[in-house]
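For reference, the structure is listed below as structure tokens.
Left out: one protein chain. Kept in place: all the others.
Up next is chain A:
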Amino acid sequence: MASTQVNAPGTLGDDRAARARRISRRRETRSALLFISPWIIGFLVFTAWPIIYSAYLSLTDYDVINNPNYVGLENYEELFRDPDVALALWNTFFFTIIQVPVYVIVSLALALLLDKAGRASGFFRTAFFLPKMTPPVAVGILLLLLFNGQSGLINEALSWFGIDGPAWTTDPDWVKPGLIIMSLWSVGSSVIILLAALRNVPQELYDSARVDGANWWQQTRKITVPMISGALFFIFIVNTIAGFQTFTEAYTAFFGSGNTTYSNDAALFYVIYLFRQAFEFLNMGYASAMAWLLFVIIMIFTAIQIKVSRRFVYYEGEQR
């Protein structure tokens, strides 16, 4: 961002002006660094050093009590042998790959509805958003209560339609679907993002489409979705990254010291397993290697999504 400096050679006056400029620029840099210094310190201590140290730890055996013991790539080799890593990866992929598209579609549907609510949209927006304010721990508890196989509200509601609901919280096949459905409860913020994007679509586009006789579905597909593709993509990518790191709701509902009643293999997500390795089994080295694998996976997925999005996402006023 260095502003281009024109050094006019020649007179003494020019020289002096250049010097004055240089001094004022140096002063500006110093002030800037002063303002930025909190972040620089924080970055060095709580991000840069941890990155380096985590990379080092991933090559060691470390239990906090004894000194780290260098073991080379053994932790990484162990990652590929550990059946629980495979299980956790499978659970996490399964969850993310199903949850994210469903989540985006549901938020879009709700945003479209909300867009038509007219003066009442404020009320409905509040209703849709409130679950997002609920602490994830409470969401995890609600999951246990509402999805309870015998007495839960969900299965009672299903029974009105003659459906015999599954044991969501205990049947391994139904744990992840239950978690996915529960996660849809918190779509509120995505709905707000999409609603804001919808309101920015120029009305003329719809007017001219109507003149051409386009129906609602055609308008939605050909105008709305392309015009808000930027926001849709944002939600998609943010939720994918969050999905890979899903932790609190599942941990609350299926792990912890008190859990003696539920089988929890089906809810062993990657970050949960990482957390347990690090802070319950104190395998800090192994957990660090797990963290780096997660980092690589997220990077790969994000890169793929960005690449794919280039073909579909339209940003207003941007030439590609």
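To be clear about the criterion, a residue touches a chain if its C-beta (ideal position, glycine included) is under 8 Å from a C-beta of that chain, and two chains touch if they have at least 3 such contacts; residues count from 1.
The definition used in the following text is that contacts and distances are computed from a predicted model.
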{"item": "From \"Glycine--tRNA ligase beta subunit\", \"ATP-binding cassette domain-containing protein\", \"Formate dehydrogenase\" or \"Carbohydrate ABC transporter permease\", the hidden chain's UniProt protein name", "value": "\"Carbohydrate ABC transporter permease\""}
{"item": "Contact partner of the left-out chain, one of A:L59, A:L110 or A:M227", "value": "A:L110"}
{"item": "Selected residue (touches chain absent from view) among A:Y70, A:W90, A:F279 or A:Y314", "value": "A:F279"}
{"item": "Contact partner of the left-out chain, one of A:V102, A:L145 or A:I223", "value": "A:L145"}
{"item": "Touching residues (missing chain, whole complex) on chain A", "value": "1-3, 25, 28-29, 31-36, 38-39, 41-43, 45-47, 49-51, 53-54, 57, 64, 110, 113-114, 116-117, 120, 124-131, 133-138, 140-142, 144-146, 148, 151-153, 156, 185, 188-189, 192-197, 200, 210, 215-216, 219, 230-231, 234-235, 238, 241, 244-245, 247-248, 251-252, 256-262, 271, 274-275, 278-279, 284, 287-288, 290-292, 294-295, 298-299, 302"}
